[in-house]
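Worksheet: one structure, shown below.
As you look at this complex, bear in mind that one protein chain is not there, while each of the others sits in place.
Now for subunit A:
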Amino acid sequence: MADTFAFDLAPPQAKEPAKIRPIVSREEWGMRAGLGLLALYLAVTIAIPLFMLLRKSVEDADGSFIGLANFHRYFADPALSLSFQNSFFISILGTAITLWLAFWYAYAITRSCMPARGLFKALALIPLLAPSLLPGLALVYLFGNQGIFKSVLMGQSIYGPIGIITGEVFFAFPHAVMIITTALAMADQRLYEAADALRAGPVRTFFTVTLPGCRYGVMSAGFVIFTLIFTDFGVPKVIGGSYDVLATDIYQQVIGQFNFQMGAVIGLLLLAPTVLSFAADRITTRRQQSMVSARAVPLEPKPRRAVDRACFAFCLVIAVFLLGVMGMAAFGSVVKFWPYNLSLTLMHYDFGKLGTDGWNPFWNSLKLSAFTAVFGTAIVFAGAYLVEKIRGFGIARSAVHLLAMLPLATPGLVLGLSYIFFFNSPDNPLNFLYATLTILVICTITHFYTVCHLTAVTALKQLDAEFEAVSASLKVPVWRTFLRVTVPVCLPAILDIAIYYFVNAMTTVSAVIFIYTGSTKLMAINALNTDDAGNSAAACAMGMTIVVTCALVRGLHALAGRTFLARHQAWRRRSA
(Lines give C-alpha, C1' and ligand atoms only; values in the text may rest on other atoms or scores of the structure.)
Protein backbone atom coordinates (compact mmCIF):
# COMPACT_ATOMS: atom_id res chain seq x y z
CA MET A 1 0.00 0.00 0.00
CA ALA A 2 2.65 2.40 1.03
CA ASP A 3 4.17 2.46 -2.39
CA THR A 4 0.97 3.47 -4.05
CA PHE A 5 0.88 6.63 -2.04
CA ALA A 6 4.22 7.64 -3.32
CA PHE A 7 2.99 8.06 -6.86
CA ASP A 8 2.74 11.64 -7.73
CA LEU A 9 -0.67 11.57 -9.25
CA ALA A 10 -2.32 14.61 -10.64
CA PRO A 11 -5.62 15.36 -8.99
CA PRO A 12 -8.51 13.98 -10.96
CA GLN A 13 -9.79 16.46 -13.38
CA ALA A 14 -12.63 16.53 -15.72
CA LYS A 15 -10.44 15.38 -18.50
CA GLU A 16 -12.57 12.39 -19.22
CA PRO A 17 -15.85 13.28 -17.65
CA ALA A 18 -17.78 10.74 -19.61
CA LYS A 19 -15.97 7.86 -17.97
CA ILE A 20 -15.66 9.08 -14.41
CA ARG A 21 -18.77 11.01 -13.68
CA PRO A 22 -21.40 8.26 -13.60
CA ILE A 23 -19.65 6.24 -10.93
CA VAL A 24 -18.67 9.20 -8.85
CA SER A 25 -22.07 10.70 -8.96
CA ARG A 26 -23.87 7.49 -8.11
CA GLU A 27 -21.56 7.03 -5.17
CA GLU A 28 -21.95 10.63 -4.24
CA TRP A 29 -25.69 10.20 -4.15
CA GLY A 30 -25.33 7.09 -2.07
CA MET A 31 -23.11 8.96 0.35
CA ARG A 32 -25.55 11.80 0.47
CA ALA A 33 -28.31 9.36 1.30
CA GLY A 34 -26.05 8.03 4.05
CA LEU A 35 -25.55 11.53 5.33
CA GLY A 36 -29.29 12.04 5.26
CA LEU A 37 -29.79 8.91 7.32
CA LEU A 38 -27.19 10.08 9.79
CA ALA A 39 -28.89 13.45 10.06
CA LEU A 40 -32.16 11.65 10.71
CA TYR A 41 -30.54 9.49 13.37
CA LEU A 42 -29.05 12.51 15.11
CA ALA A 43 -32.32 14.38 14.83
CA VAL A 44 -34.13 11.54 16.56
CA THR A 45 -31.51 10.95 19.22
CA ILE A 46 -30.56 14.50 20.11
CA ALA A 47 -32.30 17.35 18.29
CA ILE A 48 -35.93 16.39 18.72
CA PRO A 49 -35.66 15.13 22.33
CA LEU A 50 -33.80 18.29 23.24
CA PHE A 51 -36.41 20.40 21.54
CA MET A 52 -39.16 18.60 23.49
CA LEU A 53 -37.51 19.68 26.71
CA LEU A 54 -36.24 23.12 25.77
CA ARG A 55 -39.55 24.27 24.37
CA LYS A 56 -40.72 24.18 27.97
CA SER A 57 -38.65 27.31 28.45
CA VAL A 58 -41.43 29.29 26.78
CA GLU A 59 -44.26 27.48 28.54
CA ASP A 60 -45.74 27.75 31.98
CA ALA A 61 -46.29 24.80 34.28
CA ASP A 62 -49.53 23.93 32.50
CA GLY A 63 -47.88 23.86 29.11
CA SER A 64 -49.35 27.01 27.63
CA PHE A 65 -47.16 29.38 25.68
CA ILE A 66 -45.99 32.39 27.67
CA GLY A 67 -43.28 33.82 25.47
CA LEU A 68 -40.11 34.89 27.21
CA ALA A 69 -41.63 35.34 30.65
CA ASN A 70 -39.49 32.55 32.15
CA PHE A 71 -36.35 34.12 30.74
CA HIS A 72 -37.41 37.43 32.13
CA ARG A 73 -37.96 35.95 35.54
CA TYR A 74 -34.67 34.16 35.47
CA PHE A 75 -32.68 37.19 34.41
CA ALA A 76 -34.37 39.26 37.09
CA ASP A 77 -32.64 37.11 39.72
CA PRO A 78 -29.40 38.80 40.75
CA ALA A 79 -27.86 35.44 41.64
CA LEU A 80 -27.98 34.57 37.95
CA SER A 81 -25.43 37.05 36.75
CA LEU A 82 -23.21 35.62 39.44
CA SER A 83 -23.68 32.02 38.33
CA PHE A 84 -23.03 33.13 34.78
CA GLN A 85 -19.87 34.95 35.81
CA ASN A 86 -18.74 32.01 37.91
CA SER A 87 -19.38 29.57 35.08
CA PHE A 88 -17.33 31.64 32.67
CA PHE A 89 -14.51 32.18 35.13
CA ILE A 90 -14.25 28.48 35.93
CA SER A 91 -14.55 27.45 32.31
CA ILE A 92 -11.99 29.88 30.92
CA LEU A 93 -9.39 29.25 33.58
CA GLY A 94 -10.02 25.51 33.55
CA THR A 95 -9.73 25.40 29.77
CA ALA A 96 -6.52 27.39 29.75
CA ILE A 97 -4.88 25.14 32.33
CA THR A 98 -6.10 21.92 30.77
CA LEU A 99 -5.06 22.92 27.25
CA TRP A 100 -1.62 23.93 28.41
CA LEU A 101 -1.06 20.67 30.30
CA ALA A 102 -2.69 18.46 27.70
CA PHE A 103 -0.81 20.00 24.79
CA TRP A 104 2.61 19.36 26.26
CA TYR A 105 1.56 15.97 27.48
CA ALA A 106 0.30 15.03 24.02
CA TYR A 107 3.39 16.56 22.46
CA ALA A 108 5.59 14.47 24.71
CA ILE A 109 3.88 11.21 23.84
CA THR A 110 3.75 11.86 20.10
CA ARG A 111 6.80 13.92 19.27
CA SER A 112 9.48 13.04 21.77
CA CYS A 113 11.57 9.94 22.16
CA MET A 114 11.17 9.74 25.91
CA PRO A 115 10.73 6.26 27.34
CA ALA A 116 7.33 4.78 28.25
CA ARG A 117 5.32 6.87 25.83
CA GLY A 118 2.70 4.16 25.46
CA LEU A 119 2.37 3.89 29.20
CA PHE A 120 1.98 7.64 29.60
CA LYS A 121 -0.65 7.66 26.88
CA ALA A 122 -2.59 5.01 28.77
CA LEU A 123 -2.17 6.83 32.08
CA ALA A 124 -3.66 9.99 30.61
CA LEU A 125 -6.94 8.13 30.34
CA ILE A 126 -7.10 7.43 34.06
CA PRO A 127 -9.66 10.10 34.90
CA LEU A 128 -11.99 8.60 32.33
CA LEU A 129 -11.90 5.20 33.96
CA ALA A 130 -13.67 6.26 37.11
CA PRO A 131 -17.18 7.41 37.83
CA SER A 132 -17.03 11.08 38.77
CA LEU A 133 -17.94 10.25 42.33
CA LEU A 134 -14.58 8.60 42.88
CA PRO A 135 -12.17 11.48 42.20
CA GLY A 136 -14.67 13.68 44.02
CA LEU A 137 -14.20 11.61 47.14
CA ALA A 138 -10.48 11.26 46.50
CA LEU A 139 -9.94 15.01 46.20
CA VAL A 140 -11.68 15.48 49.51
CA TYR A 141 -9.52 12.77 51.07
CA LEU A 142 -6.43 14.44 49.61
CA PHE A 143 -7.12 18.14 50.05
CA GLY A 144 -10.23 18.35 52.23
CA ASN A 145 -10.22 19.58 55.79
CA GLN A 146 -8.94 16.15 56.89
CA GLY A 147 -6.89 15.78 53.75
CA ILE A 148 -3.39 14.36 53.67
CA PHE A 149 -2.10 17.25 51.60
CA LYS A 150 -4.30 19.94 53.01
CA SER A 151 -1.29 22.10 53.74
CA VAL A 152 -0.57 22.38 50.00
CA LEU A 153 -3.50 24.75 49.72
CA MET A 154 -1.95 27.09 52.25
CA GLY A 155 -5.10 27.77 54.18
CA GLN A 156 -7.34 27.98 51.14
CA SER A 157 -10.32 25.67 51.10
CA ILE A 158 -10.66 23.00 48.44
CA TYR A 159 -14.41 23.65 48.56
CA GLY A 160 -14.95 26.39 46.03
CA PRO A 161 -13.29 27.60 42.85
CA ILE A 162 -9.97 25.87 43.64
CA GLY A 163 -11.65 22.52 44.04
CA ILE A 164 -13.86 23.01 41.01
CA ILE A 165 -10.95 23.93 38.76
CA THR A 166 -8.77 21.09 40.06
CA GLY A 167 -11.59 18.62 39.56
CA GLU A 168 -12.52 19.96 36.15
CA VAL A 169 -8.92 19.91 34.91
CA PHE A 170 -8.67 16.32 36.14
CA PHE A 171 -11.80 15.35 34.21
CA ALA A 172 -11.16 17.39 31.10
CA PHE A 173 -7.52 16.37 30.75
CA PRO A 174 -8.03 13.00 28.99
CA HIS A 175 -10.50 14.51 26.53
CA ALA A 176 -7.98 17.14 25.55
CA VAL A 177 -5.09 14.67 25.39
CA MET A 178 -7.15 12.36 23.20
CA ILE A 179 -8.00 15.03 20.63
CA ILE A 180 -4.60 16.73 20.60
CA THR A 181 -2.73 13.43 20.40
CA THR A 182 -4.75 12.56 17.33
CA ALA A 183 -3.86 15.92 15.84
CA LEU A 184 -0.16 15.57 16.62
CA ALA A 185 0.14 11.90 15.73
CA MET A 186 0.00 12.50 12.03
CA ALA A 187 2.55 14.78 10.52
CA ASP A 188 4.63 14.92 7.43
CA GLN A 189 8.28 14.27 8.05
CA ARG A 190 9.16 16.14 4.89
CA LEU A 191 7.91 19.40 6.35
CA TYR A 192 10.35 19.04 9.20
CA GLU A 193 13.10 18.09 6.85
CA ALA A 194 12.31 21.16 4.81
CA ALA A 195 12.34 23.32 7.92
CA ASP A 196 15.65 21.81 8.85
CA ALA A 197 17.07 22.40 5.41
CA LEU A 198 15.94 26.00 5.56
CA ARG A 199 17.82 26.35 8.85
CA ALA A 200 14.73 27.02 10.92
CA GLY A 201 15.47 26.59 14.60
CA PRO A 202 13.40 24.31 16.78
CA VAL A 203 11.28 27.20 18.07
CA ARG A 204 10.57 28.51 14.63
CA THR A 205 9.80 25.00 13.39
CA PHE A 206 7.42 24.56 16.27
CA PHE A 207 5.51 27.73 15.44
CA THR A 208 5.52 27.34 11.68
CA VAL A 209 5.11 23.60 11.26
CA THR A 210 3.96 21.85 14.42
CA LEU A 211 1.42 24.33 15.68
CA PRO A 212 -0.31 25.08 12.36
CA GLY A 213 -0.53 21.36 11.74
CA CYS A 214 -2.48 20.66 14.88
CA ARG A 215 -4.36 23.90 15.09
CA TYR A 216 -7.66 22.26 14.36
CA GLY A 217 -7.15 19.64 17.04
CA VAL A 218 -6.09 22.16 19.66
CA MET A 219 -9.00 24.44 18.87
CA SER A 220 -11.49 21.57 19.03
CA ALA A 221 -9.97 20.41 22.27
CA GLY A 222 -10.36 23.94 23.61
CA PHE A 223 -14.02 24.09 22.66
CA VAL A 224 -14.69 20.63 23.99
CA ILE A 225 -13.09 21.36 27.33
CA PHE A 226 -14.74 24.73 27.66
CA THR A 227 -18.14 23.23 27.02
CA LEU A 228 -17.47 20.25 29.26
CA ILE A 229 -16.54 22.46 32.16
CA PHE A 230 -19.28 24.95 31.41
CA THR A 231 -21.98 22.28 31.58
CA ASP A 232 -20.52 19.91 34.16
CA PHE A 233 -22.45 19.56 37.31
CA GLY A 234 -20.78 16.66 39.08
CA VAL A 235 -17.64 18.47 40.19
CA PRO A 236 -19.28 21.68 41.45
CA LYS A 237 -21.84 19.59 43.29
CA VAL A 238 -19.28 17.52 45.15
CA ILE A 239 -16.58 20.05 45.78
CA GLY A 240 -17.96 23.44 44.79
CA GLY A 241 -19.18 24.42 48.21
CA SER A 242 -21.44 27.42 47.83
CA TYR A 243 -19.83 28.54 44.61
CA ASP A 244 -22.83 28.40 42.29
CA VAL A 245 -22.49 27.86 38.58
CA LEU A 246 -25.13 27.52 35.86
CA ALA A 247 -25.02 23.74 36.07
CA THR A 248 -25.83 23.77 39.79
CA ASP A 249 -28.61 26.25 39.06
CA ILE A 250 -30.22 23.80 36.68
CA TYR A 251 -29.95 21.06 39.30
CA GLN A 252 -31.63 23.26 41.87
CA GLN A 253 -34.46 24.07 39.50
CA VAL A 254 -35.12 20.56 38.23
CA ILE A 255 -34.15 18.23 41.08
CA GLY A 256 -34.71 20.61 43.97
CA GLN A 257 -37.88 22.27 42.79
CA PHE A 258 -39.16 20.17 39.86
CA ASN A 259 -39.34 23.31 37.77
CA PHE A 260 -38.76 21.91 34.28
CA GLN A 261 -39.56 25.27 32.70
CA MET A 262 -36.73 27.08 34.48
CA GLY A 263 -34.52 24.08 33.93
CA ALA A 264 -35.19 24.45 30.21
CA VAL A 265 -34.28 28.14 30.35
CA ILE A 266 -30.89 27.35 31.88
CA GLY A 267 -30.45 24.40 29.55
CA LEU A 268 -30.84 26.79 26.66
CA LEU A 269 -28.28 29.18 28.16
CA LEU A 270 -25.85 26.29 28.49
CA LEU A 271 -26.13 25.70 24.75
CA ALA A 272 -24.81 29.19 24.02
CA PRO A 273 -21.08 28.41 24.09
CA THR A 274 -21.62 25.49 21.75
CA VAL A 275 -23.28 27.65 19.17
CA LEU A 276 -20.37 30.06 19.44
CA SER A 277 -17.83 27.29 19.24
CA PHE A 278 -19.64 25.93 16.23
CA ALA A 279 -19.23 29.23 14.46
CA ALA A 280 -15.58 29.40 15.47
CA ASP A 281 -15.11 25.83 14.35
CA ARG A 282 -16.42 26.68 10.89
CA ILE A 283 -13.89 29.47 10.68
CA THR A 284 -10.87 27.44 11.77
CA THR A 285 -11.87 24.58 9.50
CA ARG A 286 -11.78 26.84 6.51
CA ARG A 287 -8.13 27.54 7.22
CA GLN A 288 -7.10 24.05 8.10
CA GLN A 289 -5.17 22.14 5.51
CA SER A 290 -4.61 18.49 5.70
CA MET A 291 -1.11 17.76 6.82
CA VAL A 292 -0.85 14.25 5.59
CA SER A 293 -0.99 14.53 1.87
CA ALA A 294 -0.93 11.48 -0.28
CA ARG A 295 2.78 11.94 -0.62
CA ALA A 296 3.40 12.41 3.03
CA VAL A 297 6.10 10.61 4.87
CA PRO A 298 5.05 9.86 8.42
CA LEU A 299 7.04 11.73 11.00
CA GLU A 300 9.38 9.76 13.15
CA PRO A 301 10.62 11.79 16.07
CA LYS A 302 14.36 11.87 16.52
CA PRO A 303 15.94 11.69 19.96
CA ARG A 304 16.69 15.11 21.45
CA ARG A 305 18.14 14.55 24.85
CA ALA A 306 17.18 17.71 26.68
CA VAL A 307 13.70 17.82 25.18
CA ASP A 308 13.08 14.16 25.87
CA ARG A 309 14.15 14.54 29.47
CA ALA A 310 11.96 17.57 29.99
CA CYS A 311 9.04 15.73 28.40
CA PHE A 312 9.58 12.75 30.63
CA ALA A 313 9.73 14.86 33.78
CA PHE A 314 6.61 16.76 32.80
CA CYS A 315 4.62 13.62 32.04
CA LEU A 316 5.86 11.98 35.19
CA VAL A 317 4.54 14.80 37.37
CA ILE A 318 1.14 14.67 35.75
CA ALA A 319 0.96 10.89 35.81
CA VAL A 320 1.87 10.85 39.48
CA PHE A 321 -0.94 13.29 40.22
CA LEU A 322 -3.46 11.25 38.21
CA LEU A 323 -2.33 8.03 39.85
CA GLY A 324 -2.31 9.69 43.23
CA VAL A 325 -5.96 10.66 42.96
CA MET A 326 -6.88 7.15 41.91
CA GLY A 327 -4.63 5.62 44.53
CA MET A 328 -6.34 7.67 47.19
CA ALA A 329 -9.72 6.36 46.04
CA ALA A 330 -8.35 2.82 46.11
CA PHE A 331 -7.09 3.43 49.62
CA GLY A 332 -10.49 4.82 50.59
CA SER A 333 -12.10 1.56 49.46
CA VAL A 334 -9.96 -0.65 51.70
CA VAL A 335 -9.89 1.28 54.96
CA LYS A 336 -12.50 0.53 57.56
CA PHE A 337 -13.63 4.08 58.14
CA TRP A 338 -12.00 7.21 56.81
CA PRO A 339 -10.40 9.08 58.56
CA TYR A 340 -10.91 7.60 62.02
CA ASN A 341 -10.19 3.92 61.51
CA LEU A 342 -7.52 3.32 58.91
CA SER A 343 -7.15 -0.41 59.42
CA LEU A 344 -7.37 -2.32 56.16
CA THR A 345 -10.27 -4.50 55.09
CA LEU A 346 -11.82 -5.94 51.96
CA MET A 347 -15.32 -5.96 53.41
CA HIS A 348 -16.48 -3.05 51.26
CA TYR A 349 -16.09 -5.24 48.19
CA ASP A 350 -18.75 -7.66 49.36
CA PHE A 351 -21.47 -6.25 47.10
CA GLY A 352 -23.85 -9.10 47.85
CA LYS A 353 -24.61 -7.45 51.15
CA LEU A 354 -25.57 -4.16 49.53
CA GLY A 355 -28.88 -3.95 47.80
CA THR A 356 -30.69 -6.72 45.98
CA ASP A 357 -28.63 -6.73 42.91
CA GLY A 358 -25.24 -8.11 43.85
CA TRP A 359 -23.16 -8.21 40.70
CA ASN A 360 -26.07 -7.75 38.27
CA PRO A 361 -25.47 -4.03 37.77
CA PHE A 362 -21.88 -4.86 36.93
CA TRP A 363 -22.91 -7.17 34.09
CA ASN A 364 -25.44 -4.62 32.88
CA SER A 365 -22.74 -1.98 32.80
CA LEU A 366 -20.45 -4.30 30.89
CA LYS A 367 -23.15 -5.04 28.33
CA LEU A 368 -23.98 -1.38 27.94
CA SER A 369 -20.31 -0.54 27.45
CA ALA A 370 -19.73 -3.25 24.86
CA PHE A 371 -22.75 -2.31 22.78
CA THR A 372 -21.99 1.38 23.08
CA ALA A 373 -18.40 0.87 21.99
CA VAL A 374 -19.28 -1.24 18.96
CA PHE A 375 -22.30 0.63 17.64
CA GLY A 376 -21.16 4.03 18.77
CA THR A 377 -17.81 3.75 17.05
CA ALA A 378 -19.41 2.47 13.84
CA ILE A 379 -21.95 5.30 13.73
CA VAL A 380 -19.50 8.01 14.70
CA PHE A 381 -16.76 7.04 12.31
CA ALA A 382 -19.01 6.38 9.34
CA GLY A 383 -20.76 9.64 10.12
CA ALA A 384 -17.59 11.66 10.41
CA TYR A 385 -16.38 10.12 7.16
CA LEU A 386 -19.52 11.19 5.35
CA VAL A 387 -19.34 14.68 6.79
CA GLU A 388 -15.71 15.09 5.80
CA LYS A 389 -15.59 13.36 2.45
CA ILE A 390 -18.74 14.37 0.66
CA ARG A 391 -18.08 17.13 -1.81
CA GLY A 392 -20.56 19.95 -1.86
CA PHE A 393 -23.88 19.42 -0.11
CA GLY A 394 -22.62 22.01 2.37
CA ILE A 395 -25.85 22.71 4.22
CA ALA A 396 -26.44 19.09 5.11
CA ARG A 397 -22.85 18.67 6.24
CA SER A 398 -23.02 21.75 8.42
CA ALA A 399 -26.32 20.58 9.85
CA VAL A 400 -24.89 17.18 10.75
CA HIS A 401 -21.82 18.78 12.20
CA LEU A 402 -23.91 21.08 14.36
CA LEU A 403 -26.07 18.16 15.48
CA ALA A 404 -22.90 16.31 16.42
CA MET A 405 -21.81 19.25 18.57
CA LEU A 406 -25.09 19.45 20.48
CA PRO A 407 -24.59 16.52 22.88
CA LEU A 408 -21.49 18.11 24.37
CA ALA A 409 -23.42 21.18 25.40
CA THR A 410 -26.24 19.16 26.85
CA PRO A 411 -25.79 18.32 30.51
CA GLY A 412 -26.60 14.68 31.21
CA LEU A 413 -29.50 15.76 33.36
CA VAL A 414 -31.05 17.60 30.42
CA LEU A 415 -30.38 14.73 28.03
CA GLY A 416 -31.89 12.14 30.35
CA LEU A 417 -35.03 14.15 31.00
CA SER A 418 -35.47 14.97 27.33
CA TYR A 419 -35.26 11.27 26.55
CA ILE A 420 -38.13 10.67 28.95
CA PHE A 421 -40.24 13.37 27.34
CA PHE A 422 -39.52 12.14 23.84
CA PHE A 423 -39.24 8.37 24.02
CA ASN A 424 -41.76 7.79 26.77
CA SER A 425 -44.49 9.69 24.96
CA PRO A 426 -47.24 7.22 24.02
CA ASP A 427 -47.51 8.96 20.63
CA ASN A 428 -43.91 8.21 19.74
CA PRO A 429 -43.57 5.23 17.40
CA LEU A 430 -40.18 4.62 19.02
CA ASN A 431 -41.86 4.28 22.38
CA PHE A 432 -41.13 0.54 22.43
CA LEU A 433 -37.48 1.39 23.01
CA TYR A 434 -38.22 3.04 26.33
CA ALA A 435 -37.28 1.08 29.42
CA THR A 436 -34.89 -1.19 27.50
CA LEU A 437 -31.15 -1.56 27.42
CA THR A 438 -31.29 -0.21 23.87
CA ILE A 439 -32.39 3.21 25.01
CA LEU A 440 -29.46 3.27 27.43
CA VAL A 441 -27.12 2.40 24.56
CA ILE A 442 -28.59 5.08 22.31
CA CYS A 443 -28.53 7.63 25.10
CA THR A 444 -24.91 6.88 25.94
CA ILE A 445 -23.81 6.98 22.30
CA THR A 446 -25.47 10.36 22.00
CA HIS A 447 -24.19 11.66 25.32
CA PHE A 448 -20.55 11.19 24.29
CA TYR A 449 -20.99 11.70 20.58
CA THR A 450 -19.20 15.01 20.25
CA VAL A 451 -15.73 14.11 21.46
CA CYS A 452 -15.79 10.92 19.39
CA HIS A 453 -17.00 12.84 16.37
CA LEU A 454 -14.29 15.45 16.75
CA THR A 455 -11.63 12.77 17.19
CA ALA A 456 -12.80 11.05 14.03
CA VAL A 457 -13.00 14.31 12.12
CA THR A 458 -9.55 15.35 13.31
CA ALA A 459 -8.12 12.04 12.14
CA LEU A 460 -9.93 12.28 8.81
CA LYS A 461 -8.95 15.89 8.21
CA GLN A 462 -5.34 14.91 8.21
CA LEU A 463 -5.93 12.58 5.33
CA ASP A 464 -5.53 14.21 2.01
CA ALA A 465 -8.66 14.27 -0.10
CA GLU A 466 -6.35 13.10 -2.85
CA PHE A 467 -6.75 9.53 -1.59
CA GLU A 468 -10.37 9.61 -2.64
CA ALA A 469 -9.57 11.49 -5.76
CA VAL A 470 -6.98 8.94 -6.77
CA SER A 471 -9.32 6.09 -5.96
CA ALA A 472 -12.07 7.70 -7.94
CA SER A 473 -9.85 8.19 -10.93
CA LEU A 474 -8.76 4.56 -10.64
CA LYS A 475 -12.44 3.64 -10.52
CA VAL A 476 -12.05 2.15 -7.08
CA PRO A 477 -15.41 2.35 -5.33
CA VAL A 478 -15.64 4.67 -2.35
CA TRP A 479 -16.39 1.90 0.10
CA ARG A 480 -13.25 0.11 -0.91
CA THR A 481 -11.11 3.18 -0.37
CA PHE A 482 -12.89 3.61 2.92
CA LEU A 483 -12.10 0.08 4.03
CA ARG A 484 -8.66 -0.30 2.50
CA VAL A 485 -7.24 3.16 3.09
CA THR A 486 -9.29 5.35 5.38
CA VAL A 487 -10.06 2.83 8.11
CA PRO A 488 -6.55 1.37 8.37
CA VAL A 489 -4.96 4.80 8.37
CA CYS A 490 -7.38 6.01 11.01
CA LEU A 491 -7.29 2.80 13.01
CA PRO A 492 -5.58 4.31 16.05
CA ALA A 493 -8.27 6.97 16.24
CA ILE A 494 -11.01 4.38 15.74
CA LEU A 495 -9.67 2.27 18.58
CA ASP A 496 -9.43 5.38 20.72
CA ILE A 497 -13.06 6.17 20.03
CA ALA A 498 -14.13 2.65 20.92
CA ILE A 499 -12.29 2.67 24.24
CA TYR A 500 -13.56 6.16 24.98
CA TYR A 501 -17.12 4.97 24.48
CA PHE A 502 -16.49 1.86 26.53
CA VAL A 503 -15.12 3.59 29.59
CA ASN A 504 -17.64 6.40 29.49
CA ALA A 505 -20.49 3.92 29.31
CA MET A 506 -19.01 2.17 32.34
CA THR A 507 -18.88 5.35 34.38
CA THR A 508 -21.77 7.49 33.16
CA VAL A 509 -24.50 8.44 35.57
CA SER A 510 -26.03 11.83 34.90
CA ALA A 511 -28.21 10.99 31.88
CA VAL A 512 -28.93 7.29 32.34
CA ILE A 513 -30.06 7.85 35.91
CA PHE A 514 -33.38 8.99 34.43
CA ILE A 515 -33.97 6.09 32.08
CA TYR A 516 -32.56 2.94 33.65
CA THR A 517 -35.02 0.40 34.97
CA GLY A 518 -34.97 -2.28 37.61
CA SER A 519 -33.54 -4.78 35.15
CA THR A 520 -31.01 -2.44 33.58
CA LYS A 521 -29.49 -1.00 36.71
CA LEU A 522 -25.90 0.08 36.29
CA MET A 523 -22.85 -0.20 38.51
CA ALA A 524 -22.05 3.52 38.56
CA ILE A 525 -25.61 4.33 39.61
CA ASN A 526 -25.33 1.75 42.34
CA ALA A 527 -22.15 3.39 43.56
CA LEU A 528 -23.85 6.75 43.73
CA ASN A 529 -26.83 5.34 45.62
CA THR A 530 -24.50 3.60 48.02
CA ASP A 531 -22.66 6.82 48.73
CA ASP A 532 -26.05 8.47 49.15
CA ALA A 533 -26.80 6.08 51.98
CA GLY A 534 -23.66 7.16 53.79
CA ASN A 535 -21.51 4.24 52.71
CA SER A 536 -18.67 6.06 50.99
CA ALA A 537 -16.20 3.22 51.38
CA ALA A 538 -18.45 0.75 49.58
CA ALA A 539 -19.08 3.40 46.93
CA CYS A 540 -15.31 3.67 46.54
CA ALA A 541 -15.12 -0.10 46.22
CA MET A 542 -17.74 -0.13 43.46
CA GLY A 543 -15.96 2.74 41.78
CA MET A 544 -12.66 0.87 41.96
CA THR A 545 -14.28 -2.21 40.44
CA ILE A 546 -15.28 -0.03 37.51
CA VAL A 547 -11.77 1.43 37.32
CA VAL A 548 -10.14 -1.98 37.30
CA THR A 549 -12.54 -3.27 34.66
CA CYS A 550 -11.91 -0.24 32.48
CA ALA A 551 -8.18 -0.58 32.99
CA LEU A 552 -8.27 -4.25 31.99
CA VAL A 553 -10.27 -3.49 28.87
CA ARG A 554 -7.91 -0.66 28.16
CA GLY A 555 -5.02 -3.12 28.45
CA LEU A 556 -6.69 -5.47 25.99
CA HIS A 557 -7.27 -2.48 23.75
CA ALA A 558 -3.62 -1.57 23.86
CA LEU A 559 -2.70 -5.13 23.01
CA ALA A 560 -5.16 -5.25 20.13
CA GLY A 561 -3.93 -1.87 19.03
CA ARG A 562 -0.35 -3.05 18.93
CA THR A 563 -1.25 -6.12 16.90
CA PHE A 564 -3.31 -4.11 14.43
CA LEU A 565 -0.77 -1.38 14.23
CA ALA A 566 1.96 -3.84 13.50
CA ARG A 567 -0.06 -5.22 10.65
CA HIS A 568 -1.75 -2.17 9.22
CA GLN A 569 0.39 0.71 10.22
CA ALA A 570 3.69 -0.46 8.88
CA TRP A 571 3.49 2.35 6.36
CA ARG A 572 3.99 4.75 9.22
CA ARG A 573 7.59 3.64 9.45
CA ARG A 574 9.85 4.98 6.84
CA SER A 575 12.16 2.05 6.71
CA ALA A 576 9.42 -0.25 5.43
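Note that in this section contacts are C-beta pairs under 8 Å (C-beta built on N, C-alpha and C of every residue); 3 or more make two chains touch, one makes a residue touch a chain; residues count from 1.
Note that in this section contacts and distances are computed from a predicted model.
**Student:** Considering only the chain that is not displayed, what protein name does its UniProt record carry among "Aldehyde oxidase", "histidine kinase", "2-aminoethylphosphonate ABC transporter substrate-binding protein" or "F0F1 ATP synthase subunit epsilon"?
**Tutor:** Looking only at the record, the undisplayed chain corresponds to "2-aminoethylphosphonate ABC transporter substrate-binding protein".
**Student:** With the missing chain put back, one of A:128, A:224, A:441 or A:469 would touch it. Which one?
**Tutor:** Residue touching the absent chain, from the options given: A:441.
**Student:** For the chain not shown, which residue from A:382, A:465, A:491 or A:558 touches it across the whole complex?
**Tutor:** A:382
**Student:** Which residue from A:194, A:255 or A:560 sits in contact with the chain not drawn here?
**Tutor:** Result: among the candidates, A:255 touches the missing chain.
**Student:** Among A:333, A:536 or A:549, which residue is in contact with the omitted chain in the full complex?
**Tutor:** The one listed residue touching the chain not shown is A:536.
**Student:** What is the set of subunit A residues that contact the non-displayed chain in the whole complex?
**Tutor:** Touching the missing chain: residues 23, 26-27, 30-31, 33-35, 37-38, 41, 77-79, 82, 140, 144-146, 159-160, 237, 241-244, 248, 251-252, 254-258, 260, 336-341, 354-356, 371, 375, 378-379, 382-383, 385-386, 417, 420-421, 424-426, 431-439, 441-442, 475-479, 482-483, 513-514, 516-519, 525-526, 529-530, 532-537.
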